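Missing here: one protein chain of the complex. Every other protein chain is in place.
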Amino acid sequence: MKMDLILRITTKLLIPFMLLFALYVQFHGDYGPGGGFQAGVITAAMVILYALIFGLKAAQRVVPVSVVQFMVPLGVLVYTGVGVYTMFKGGEFLNYNLLGHDRVHAQEWGILLVEIGVYITVSGTMTAIFYMFAGRGR
Amino acid sequence: MEALINMVLLTLLAIVTIGVIRMKNLFAVVILSGIYSFLMASVFIVLDAIDVAMTEASVGAGISTVLLLGTLYLTKSEETEPLHKPYVALFLAAVTAGALIYGTLGLPPFGAPDAPIHLHVANRYIENWKEETGVPNVVTSVLASYRGFDTLGETAVIFTAGIGVLLLLKGRKSPGAETPDMQAEAVAARAAAREAEAEADAEDNLS
Partner (left out) sequence: MNPFIHELIAHYNQWITIFLMVSGLYIVIAKDNMVKKLVGLSLFQTSVYLLYISPGKILGGTPPIMDPKFSVYSNPLPHVLILTAIVVGVATLALGLALVVRINEAYGTIEEDEIFARGEEE
């Protein structure tokens, strides 16, 4: 048996745990180290690992280039959308206190939405950059 | 004890940097820079900066290494000998280092709790976190709530970098790129430059 059998099976076992860990880091960024950037980079690393072991075409079937290209500006839109929404509610740009009835709850909502925006942009950009470098070809 | 672990890790960092300067094989340089990022992440953990350590480990040792290896795949992986001796660069580096070391002699010592940076804004963030944001991780609350505009700017920077790389590298290589011929021409030009310098040196020695 060729050695890449071990690599393929180990990758198949690892990838769901990597995704789970990325989402854990994202949503528990309030209570431990973490946040949008770390989670986005771990998600991109998961896609890169899949592309390295199974080939670029297989990875682009699972996470297409058009989806990744769409994610790059989507995160910035979500972030700015939160700010514009608070302006509609009557306050300044990105004043989280207007997102809910109670100050602490509103701040938590604001931080959650903003970190999701950062996560989408960072994971999309890192994956897109890797696709560009790997797809240039000799 | 913390100071001792800190000093050992920093010494290892300096040794890896000397390796990066001296090595000619670019693949080894890329791997050494990955080791450098991991050591820096460990130093950040000893310095109580756990968010920064996670980011540096994943971004520096993960994404940076992958991108550098991708570039080596598309270009070449051995560095050629430079034509000029680097004496001016060494002199500049030594003068800059001397000036900066002279400047650090007046700074507060490592780990002092009464240094000026601990006395003003950071205290306000640490004391008022419960009423103002309710998020125990002060770094996340400062990043996303107190200084949310900076994070918006940073997300815009990542977006710009993604758009830039997509613009530069999307699409196939142009079909007329004569890379092997250009490489042969470049090697010939280099050899001609070396011969010209060697002749000039020989003439100077004779006269």
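Lettered A and B in written order, each chain numbered from 1.
Everything below uses one rule, namely that contacts are C-beta pairs under 8 Å (C-beta built on N, C-alpha and C of every residue); 3 or more make two chains touch, one makes a residue touch a chain.
Everything quoted here is computed from the prediction, not taken from an experiment.
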Contact set of chain B toward the excluded chain (per top definition): 2-3, 6-7, 10-11, 13-14, 17-18, 20-21, 26, 29-30, 33, 36-37, 40, 43-44, 47-52, 55-56, 59-60, 63-64, 67-68, 70-72, 74-76, 79-80, 82-83, 86, 89-90, 92-94, 96-97, 100-101, 104-105, 107-113, 115, 117-118, 121-122, 125-126, 129-130, 136-139, 142-143, 147, 150-151, 154, 157-158, 160-161, 164-165, 168-169, 173-174, 177-179, 181-183, 185-186, 189-190, 193
Contacts of chain A with the absent chain, listed as residue ranges: 31-33, 35, 37, 122, 125, 129, 132-133, 136
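Assume only the chains that are shown with their structure count from here on.
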CA centroid of chain A to CA centroid of chain B, Å: 24
Contacting residues of chain B [partner chain A, same complex]: 50-51, 53-55, 58-59, 62-63, 66-67, 70-71, 74, 131-137, 139-141, 143-145, 148-149, 151-152, 155-156, 158-159, 161-163, 165-166, 168-170, 172-173
In the complex with chain B, residue positions of chain A that touch it: 25, 29-35, 37-38, 41-42, 44-45, 48, 69, 72-73, 75-76, 79-80, 83, 94, 96, 103-105, 107-108, 110-111, 114-115, 117-118, 121-122, 124-126, 128-130, 132-134, 136-138
